[in-house]
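Complex shown without one protein chain; remaining protein chains in place.
Lettered A and B in written order, each chain numbered from 1.
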Amino acid sequence: MSISPAAGIGARRPPVRGSAEAEARAARARRLGARTIALGYLALLLLAPVAMIFYRTFEHGLGPVWSAVTAPNAQRAFWLSLEVVAIAVPLNTIFGVGMALLLERGRFRGKWILGVLIDLPFAISPVVVGLALVLVYGKTGWFGDWLAENGIQVIFSMPGMVLATAVVSLPFVARETVPVLHELGTDSEQAAATLGASSWQTFWRVTLPGIRWGVVYGVVLTTARALGEFGAVSIVSGRIEGQTQTLPLYVQDRFENFDSTGAYAAAVVLALLALATLLAMTLLTRRAHRKAGT
Amino acid sequence: MAIEVRNVDKRFGDFVALGDVSITVQDGALTALLGPSGSGKSTLLRIIAGLETPDAGEVLIGGHDVTHSPARTRDVGFVFQHYAPFKNMTVHDNVAFGLSVRKRPKDEINARVHELLGLVRLDGLAKRYPSQLSGGQLQRMALARALAVQPQVLLLDEPFGALDAQVRAELREWLRRLHDEIHVTTIFVTHDQEEAMEVARQIVVMNAGRIEQAGAPGELYETPANEFVMSFIGPVNRLGDAFLRPHDIQILPDDDGTGTEALVERVVHLGFEVRVELKLHDGRDIWAQVTRENAEQLELTEGQILSVRLPAARVFAT
Partner (left out) sequence: MVGKGLLGIYLTALVLLPIAALLSKASSGGTSAFWREITSPEALAAIKLTLAASAIVVVINAIFGTVIAWVLVRDEFPGKNFVNALIDLPFALPTIVAGLVLLSLYGKGSPVGINVAFTRAAVGLALLFVTLPFVVRSVQPVLLELDVSMEEAAASLGARPLTVLRRVVLPSLAPAIISGVALSFARALGEFGSLVLITGNLPFKTEVGSVYIFGQIQNESLPTAAAVSVALLFVALLVLGVLQFASRRQSRHVL
């Protein structure tokens, strides 16, 4: 340790390090330490549990799993989930793209309110979403009488489930489309206008192709959220077995009836769908990075 | 098609982009809108194109009042500074766009695109995508695209601003020749006075939303209407209220008593011309422009004291 003549000056001097090697060793130790903490945390919280459920499901072989998956109620739940998603996702896609156009290209005051409203489903518990929908469209809700008079059943029926699913998965397409729309810029759209294209032609031939990957990513996120929706649908569907029970609700139903094989099997189906979603997300993100040159 | 702009106003919030602006552009002219950033030149161009609407005033193209017609119906070709390519379409489809929007038959479109790509020297690149082209190529594609629908008017917004100096020089030359061939009324916006002087036959000098002067390049140089035009076009020395052109300052070989004393502070060799930075005996700084030969003959060196004759300076009423 050398005595520095400048030691009297305010700041504390760093201690003289032994060698560059000791420095490098310390840096490597720090890096490995961080890596261990991070990977360890992820392994304990994510990997191990997911691996566990696959193990538990197939513990007794494929047979029980197959019969669980092909049970009539399981099948009905599966198709019902797909049906709900098949309606809710396209609705939210059209809405999302429209909203993004409004937010990015529209000129009016109070845009921020629109942004807040679109993001609101993120802040609300799905259970609260369900409650709110019941309060509007339920038998004793605001539109209860009018709906009854016209023979339309929303709550405890398909429309209600689609509605609940649409609400909780509302923001994704809009949120993912806004930045790509922003990046696209208005130049090419204006060029199309000077070349004689109508608004619709411009949208279809210039804007949409320009933003399509953002939209696709948004659709993937929406689909994943819609498929997995539990709380809101739980309330508005009445959970009637075979009729208004989506796959996530079916999982709960089986578990509560001590049919762990049935629950696990259905959960694995959903987990596989989730993994497919993850794959799609990763591929799309990588594609976006490649295009941007990052 | 002649273009007439009458008493146009345009504001963006509190900012006045154009204040009572009127210009006339003859049919078949090649005109430059020249001015610094914020002068309103791009705004004026966009108003002529129909991409912006004026708050007051009229725009007439070919005698028809198009002030409130959308861009789509005006039959103007517009070229953007950053090319605005349709990134997801090939060069061929980009150029064909205007025609396909008008539902022209395929054969007609293909023939016309082929013709235009030849005109702009991009043949062979028809199947490429914009991401595979250089800046200069993209701008030529943008021109071909705008010309494909045979517009009555061609408008270019700082078309060469985003390009390298070399490419810029080539394309300037090229634009002038293209205009000679096609004769469509062309207006381009630039902040580069050299570019305006070189390419345009008529220049409209703008500043802070107003027209300062409009005329042929030579006219603006020789008889500038005010300080701004004189300073903006061509090099200038300012001595109080007086403006002098550097090449009008004569360095006298001998002191014949008619000149003013000056100290050579710096001699800068810029190829053919030499720039001589001088300090007059009253302390003011000016610079003179002489040819290489003159500089040699006068044996100009730093620290030298010599005699200069200042020409009659131009003073503008304020």
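In this text, a contact is a pair of C-beta atoms (placed from the backbone, for glycine too) under 8 Å apart; a residue touches a chain by one contact, two chains touch by 3 or more.
It should be emphasised that the depicted structure is a prediction, and the values quoted were computed from it without experimental measurement.
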Fill in the blank from the handout: The omitted chain touches A
Problem - Among A:T70, A:Q153 or A:T282, the residue in touch with the chain that has been omitted - result: A:T282
Exercise for the section: Would you indicate which residue among A:A22, A:L62, A:V127 or A:L208 is in contact with the undisplayed chain? Expected result: A:V127
Problem - Contacting the left-out chain in the complete assembly, out of A:A77, A:M99 or A:V206 - result: A:M99
Fill in the blank from the handout: Residue positions on chain A contacting the omitted chain are 13-14, 26-27, 30-31, 34-35, 37-39, 41-42, 45-50, 52-53, 56, 91, 95, 98-99, 102, 114, 117-118, 120-136, 140-142, 163, 166-167, 170, 221, 224, 227-231, 234-235, 248-249, 251-252, 255, 263-264, 267, 270-271, 274-275, 277-279, 281-282
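Note that in this section only the chains that are shown with their structure count from here on.
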Problem - Residue ranges of chain B touching chain A (in the complex, touch as defined) - result: 49-51, 70-72, 74, 76-78, 80, 82, 84-89, 97-98, 101-102, 142, 145-146, 149
Fill in the blank from the handout: Interface with chain B, chain A side, in the complex: residues 187-188, 190-198, 201, 205-206, 209-210
